[in-house]
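What follows is one structure encoded as structure tokens, with my remarks underneath.
Every protein chain of the complex appears in place save one, which is left out.
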Amino acid sequence: MANIRAVQKALDALGIGKLEARPWRRSVVLEGRVRTWQDYIRAGYAAAGKGFKGVVNDIEVEGLEREREYIPPVRDNTLEGKQFDVIVIGGGVIGCAIARELTRWQLRVAVLEKEDDVAKQTSSRNNGMIHPGIAPARGTKKLHYNILGNRMYTQAARELGFALERCGSLILLEKSWYRLLAPLAKQQALQKGVDGVILLSRREVFRREPYATPAQRGGVLLPSAGVVAPYDVTVAFAENAVENGAQVFLHTMVQGFAMEHDRIARVLTNRGRIRAKVVVNAAGVWADKVAGWANDRFFTIHGRKGTIAILDKKTRAYQSGVLAMPRLGSKAHTKGGGINPTVEGNLLMGPNAVEVPWREDWSTGPEDMEFLLSRHLPLNTRLRPGDIITYFAGVRACTFEEDFVVEPSEYVANLVHAAGIQSPGLAAAPAIARDVAEMAVKLLSGVMEVRPNPRFNPVRRPNPRLTDLSLEERALLIRSNPAYGRIVCRCEAVSEGEIVAAVKSPVPALSVDAVKRRVRAGMGRCQGGFCTPAVLDILARETGVPPTRVVKGRPGSELVLAPTKEPGEGSADA
Amino acid sequence: MAKELICIQCPQGCRLQVSGRGEGLKVRGNKCARGIAYAGKELTNPSRTLTTTVRTCFPDFPVLPVRTRGEVPLARIFACMEEINAVRVERRLRPGDVVLDRLAGTGVPLIATADMGEGKAVYH
Partner (left out) sequence: MRKDWDVIVIGAGPAGLAAAAAACDAGAGVCLVERESRPGGILKQCIHDGFGLVRYGEKLTGPEYAWRDIEAVRRRNIPIWTETFLLELQRAGDGFVLTMQNREQAVFQLTARALVAATGCRERTARQIFIHGQRPAGIYTAGTVQHMINIQGYLPGRRCVILGSGDIGLIMARRLVLEGARVEGVYEIKPEPSGLTRNLVQCLQDYNIPLHLSTTVTRVLGRERVEGVVVCPADENLRPLPDRGRIVPCDTLVLSVGLIPENDILEPLGVELNPRTGGPVVDQRLAANVPGLFSCGNALHVNDLVDYVSESGEIAGRAAAAYALGRTQPPNHAELVPEGDILYAVPGRLDLAAGGKAVVYLRANRTIGNARLTISAGDKTVLRKRYPVLRPPEMERIVLDLADLPAGAGAVKLSLRGEENG
């Protein structure tokens, strides 16, 4: 039962100023003014769990600088008047997975992504965990989609040709009396549908993970946990969607909707106004803003930043699976993080969780690294700070209800939300995509006949990756195309052929970072010191632009600014 | 008026206090005689070997490393660069080949320092 008085009481109890709660449809809207972002967050959580569908937190924060949201510097009319059956807003893992599911039907599908590539925001800025599903509470969408999604990954990996490693997750127990709770946890996990739970004694933990912290007093092993490269997964979904007829439009930002009664008539973008029968909101950290354009903003997204450190590949030998040691007493949404392997053979450390007012601020700070070093590094006694080769941050798209929003809009006839997707969103993606596609098809059935796509091919033929090949296969490939014979990135042993293939792929890699996400050139220990100049020349050659126009990522991120000498008039006497 | 110089004739890096000119040159702080010669040169006419690159017309070797054969006055370095930047090499050169006969009125030639070769065919 929604209880507005309970919300007001909880707000008043915070003692952070005069705040007001009012009901709106089935949600609650918070208004007022607070001094700090932390207060804003506290107010949002105080209103959650009081029986409302969502918390819309419109409280102002004094003196808070407005976020400089990235807007692609492109203005043209290339999409003006185009018509699609489904427009998916957002080219993250959720949007791309949805697009691929939609291509099972004969539909005109478009993915609109404002960034210069797919998987640019949260989908490439996470640790690649395919969670076992032990963390979400029962009865949540998170749990439902996590459990299903985890199971679906085996088939998705096989069909789409991305690497999945079911390395298992080992939750270390900090105090011996936790072991009394362990059987209870096991029972709970089984009730939740987690596929496999094994309790380990301290000795059994050491047998599995010889370098685990001596502070552990046993552990809970979840064998169904796995890891993927999240950008690989997103690109795989996107490419298979394109192979099956979908279109991906980059640098294309949705800036509003033209509504007709309860329908979105047109999607307004920086590249023209587009007609769509159904719109899917998979806009990640901006999903609430997109909902707002359809007057359906019944939740607010707040960004929770996580910083992750990448460790040198030599550390992979020191750990077999995921290691974590949650602290009792920490809130459910802050306890995450640990050390996990990657499918490429590194270890990752983190993430931490920090509430931030800016949703696209991926900067890292010394305090984040100090946290990782003090909290996570000791989980494995072999690791040293010097093993860190780099680190990055991502921002989780959280709602105050801390659950996914996966549903057709209650008020807009042709809108489906896939919003508030944060951890375990990557693990949940295939299951969310299947449901959202079904929701979209159901809505479409009212206005058109939807037939299965007879040419749908779930199998993607990924570009060859030298490091996955046997020496014989490698030799064959080089003989068929000598460009595979020239290694460009020495740390990750990536060839020119692989880079060229990435540039020519269904969702082409057109920047140095996009190449890095596709083939790992520049991801190794030297962090692109040796290969960036070579990748720059290959990109210039393959895309036919001068080197001064080759970018690291977004427009404006040109790598070199000019030739060193303007072309001379005279020539040498030579 | 004394001028401070760091002698760079050896790694010791003596801090020299120099006053006077020509015959009246006075150097203090030097631990050996080379410091005096260095100070005299630096005060009257500091000169340097200029190392840089010139454009070529070969895509596999877009810029060719060059240097001056001998030193040019420090004050003329940017004038030299201007002239060098106008050059475009149209023949594959080898170290020691002359790129410019007389650089920016200094009388010092500019020579190639790298072997432009034909690439790998040479090596195996």
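All chains are identified by letter, namely A and B, in their written order; residue positions are counted from 1 within each chain.
We take it that a residue touches a chain if its C-beta (ideal position, glycine included) is under 8 Å from a C-beta of that chain, and two chains touch if they have at least 3 such contacts.
Everything numeric here is computed off the predicted structure, so don't read it as measured data.
Every shown chain touched by the omitted chain in the complete complex is listed here: A, B. Of the listed residues B:Gly20, B:Pro62 or B:Pro109, the one in contact with the hidden chain in the full complex is B:Pro62. Contact between chain B and the absent chain runs through residues 6, 8, 11-13, 31, 46, 48-49, 51-53, 55, 62-63, 65, 67, 74, 77, 81, 95, 113-115, 117, 119-120, 122-124. Residue-level contact of chain A with the missing chain is found at 68, 70, 314, 361-366, 369, 388-392, 471-472, 474-476, 478-479, 482-483, 485-487, 490, 493, 525-530, 532-533, 536-537, 547-548, 551-565.
By our rule, only the chains that are shown with their structure count from here on.
We define each chain's centre as the mean of its Cα atoms; on that basis chain A and chain B are separated by 54 Å. By the touch criterion stated above, chain B contacts chain A in their complex at residues 53-55, 63, 84-91, 93, 97-101.
Contacts from chain A toward chain B in the complex involve residues 564-574.
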